[in-house]
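Take a look at the following structure, please.
Of the protein chains in this complex, all but one are displayed in their positions.
So, subunit A:
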């Protein structure tokens, strides 16, 4: 009972709204006086505005959001001033409509106000979902009971084990049902499947491989034969201790190999990063110094390093190739392993040796890489130091030059301010020579600092004359 009511609740949650009130089909579709002039349908919740015009509540609300006037007469409407037209609402609710599922076959006709009730309770052409949780198939209400008979997800009882099983999976269930009786394929005795699972572990007639088959023993035979006859004469049993030791050792080596490999992979991007840094550094240094000897040597260093690095990169893949090659064709590879100790031992020994050598190779690679990193760092530091020393010197000399210039400028300014110095004839003559000197004088003065800083290289070599004419030129262009 309780279950049933929750299931129904879920049904209602998942169903779409029962119908679209604006999509209803009316028996008499063309009484235009009862239709909203915005949506051209019969009124739904009709409201009137103070201007006397009537619209659906939804239509006029939306229309007022776009433009505040009445759609028919453009009088301003306050949305709060709309009022319900109850009589009209009732008239429209009493209009006869067809069931929305008319196209599916429902020929029900009723008043508009009752259509919701019809769809909820009576209409058998409404969509619904299969009640079975896993199925949830969409179907019409009228087909539901028929579907429930054949729903593949419907639960049925397994007659053997008394559990509930989906109808569609009953066949499948019989293959795994624990209560089903099964005959052992080896000793032809019969018991339930549950017991059979235990039995098969100890059935004396089951064909089993030798306990040392992982090391290469090819023997297979019934279980009772294994301990009775095979184990005492198995050649692998004799060297069991050695084989197991070897196995452990190979495993630990593999572990170590894996570990080293991850270290190697971690180091690779670091090397790449450093190489890039050095490349960009040497480029910038070259830019600063021009085609100097330092940049070249750095490039040379990076090149050789790159070469070394690539050759190292090749190594692990070669070792890997060897292992693969061995796996596919063990007999061809590493013959001395075979000579030393039978075929099975050779297999173990070879893998072993290969692993060690690969291990060794990776270790040496890492060592070279570390050394390379250290020397790279050292060289980089040296390069930076030399370069910065040079730069410092250059800055020093520039500073000295600046100082000299400042002194010169100072002298020139002094000279100008003092009219009794040796140069005023030149400066005054220049000022007088130009036609509109009244205009030019202040112009030059205001431009003074700008001109002197802009024309500094000139002023070191030439007298104030060229500087003056320079200032004049600026004045002209400005005018």
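By definition in this document, a contact is a pair of C-beta atoms (placed from the backbone, for glycine too) under 8 Å apart; a residue touches a chain by one contact, two chains touch by 3 or more; residues count from 1.
Keep this in mind: contacts and distances are computed from a predicted model.
Its UniProt record calls the unshown chain "Ubiquitin-conjugating enzyme E2 W", which is the correct pick from "Centromere protein M", "Ubiquitin-conjugating enzyme E2 W", "AP-3 complex subunit delta" or "2-oxoisovalerate dehydrogenase subunit alpha".
Check A:62, A:190 or A:262 against the missing chain and you find that the one touching it is A:62.
Check A:18, A:72 or A:91 against the missing chain and you find that the one touching it is A:72.
On the side of subunit A, touch with the chain left out of the figure occurs at residues 37-40, 59, 62-63, 65-67, 69, 71-72, 74.
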